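As you look at this complex, bear in mind that one protein chain is not there, while each of the others sits in place.
After this line comes chain A, so read on.
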Amino acid sequence: MADSASEYVTLISHDDYEFIIPRSAACISGTIRRMLDPSSKFSEGLTGRCKLDDMSGVVLEKVCEYFCYHEKYKDQTNVPDMDIPPELCLELLMAADYLDT
């Protein structure tokens, strides 16, 4: 149970890149929030590790970047859009749709 309350969570891409980010940032994603909800008793919720099988490390890195970007700017006005490399945007779009962010 200690893990489920931990301040940080680990996101793992299908090619085994691990990203350790603050729980609050990861929970911007509705999907991850539901995965990590301790009351749901999913293994992710208990261990604090989310394996995201349909995302490559590159995409997940960008997703994590967005999480932190969102955290940083949530209380500011007129935030510029995050820069997304064009070649990634379709994959990222699918990822964003899956993650509900």
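To be clear about the criterion, a contact is a pair of C-beta atoms (placed from the backbone, for glycine too) under 8 Å apart; a residue touches a chain by one contact, two chains touch by 3 or more; residues count from 1.
The definition used in the following text is that contacts and distances are computed from a predicted model.
UniProt lists the omitted chain of the complex under the protein name "DNA repair protein rhp7 treble clef domain-containing protein" (options: "Eukaryotic translation initiation factor 3 subunit E", "DNA repair protein rhp7 treble clef domain-containing protein", "GPI transamidase component PIG-T" or "Dynactin subunit 6").
Here one chain is not drawn; of A:L11, A:A26, A:C50 or A:V63, the residue touching it is A:V63.
Mapped onto chain A, the interface with the missing chain covers residues 63, 66, 69-70, 73-82, 84, 86, 89-90, 92-94, 96-97, 99, 101.
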